[in-house]
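Shown here: the complex without one of its protein chains, the others still in place.
Right after this comes chain A.
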Amino acid sequence: MAPIVSVSNLVKTYASGFQALKDVSLEIEEGEILALLGPNGAGKTTLISIICGIVNPTSGEVKVGGYDVVRDFRETRSIIGLVPQELTTDQFETVWNTVSFSRGLHGKKPDPAHIEKVLKDLSLYDKKDNMLRELSGGMKRRVLIAKALSHEPRILFLDEPTAGVDVNLRKDMWQVVEKLRATGVTIILTTHYIEEAEEIADRVGVINGGKILLIEQKTDLMKKLGRKELRVDLQEPISTIPETLSGYELTIEDEGHSLIYDYNTASERTGITTLLTALAEAGIRLKDISTRQSSLEDIFVELVGARA
C-alpha cells in the first residue's frame, strides 16, 4: 500500500541561515501511530510545519495522500488536522465558534452534530459557550485538539500534545487517539516524553540535529537496542568480584549486596546460564534475581548522545 505521507530529501534552511532539516526522508503508513522523538530544536516542528503547509521547504518533496503539499495544497491540507505546540487561541471567541470556524476553513459545510460529538469526546461540551480566555491551559489544549478534529481529518499531527498537561487530560487524549486509530486515522505525534511514545506508538522515529537518526517499529527498536539488566541480590555482601567471575562485566552495588550484569537481549548468548553456574561454583549464595528491560528513554539517550 502506498504510504499516506511520503517525505523525500527534505531540506529546510531558514533565512537566518539555520538549517533545521538536513535531507530528511520518511514514509508514514495509513492508520499507524508514529512518534517522533527528539530534543528541543531537533527539527520536529519544522518537519510538521512543512507537511502541513505553514513553512515552505527549501528543497525536497512532500506528498500526502499522493498529492504534493505545495502544488496540490487543497487536497493535502483538507485531510490533515494539526494540533500545534503553542497554546494559540482567539481569546475572545467562544469554544463553539472557534471549533466551527476551523471546520469552515477546511471547506466543510457546518455540521453541528459532529462538532457536538468532538466537544463531548474531549469533555468540552459544557464549556461550549465559554470564551477561550476563561479556560485553563489544559482546556485550551483540548480546544486545539477539537479544532483539529472539526473537519474529520485522515491524518492528525499532535505537536508535543502533552506539554504542561495534567493526568486527566492525558488520559482523555489517549482515549481520543485510540478511538481515532480505530477509525483508521493516521497519527503523528512529536514529543520529548519518551513514555508517551512507548505507551502509544506503533513506530518510533528519532530526530536530532535536523536528521532522522532512525525510524523503526517500537517493538523491534526496543528488542534491537534494548539492553537488559540482571540483578542478583546476595545473601552475604562481597567486597570484590572473585577471580573466577572476572570474565563477566559485573558491577557491585548496594554496598556489596547486589551484583549487576548487563546483557543484550538480541545477542545469541546472553551468558546468564554460565554466569549463574559460575556464581554457584564461587560459593556465592543468591537471595533473589530480577531483570529490567531498558526503556525507550535509555535507548534515546544512548542514540542522541552517541551521535551528538
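Rule of thumb we're sticking to: contacts are C-beta pairs under 8 Å (C-beta built on N, C-alpha and C of every residue); 3 or more make two chains touch, one makes a residue touch a chain; residues count from 1.
We take it that contacts and distances are computed from a predicted model.
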| item | value |
| --- | --- |
| Undepicted complex member, UniProt protein name, chosen from "3-oxoacyl-ACP synthase", "Carbon monoxide dehydrogenase", "Transport permease protein" or "Cysteine desulfurase IscS" | "Transport permease protein" |
| Per the touch definition above, residue among A:97, A:130 or A:217 touching the missing chain | A:97 |
| Which of A:63, A:106 or A:154 contacts the chain that the document leaves out | A:106 |
| Option touching the unshown chain, where A:40, A:88, A:183 or A:246 are the choices | A:88 |
| Touching residue (missing chain; options A:63, A:77, A:141 or A:154) | A:77 |
| For chain A, residues in touch with the removed chain | 14-15, 49, 52-56, 73-78, 80, 82, 84, 86, 88-93, 97, 100-109, 147 |
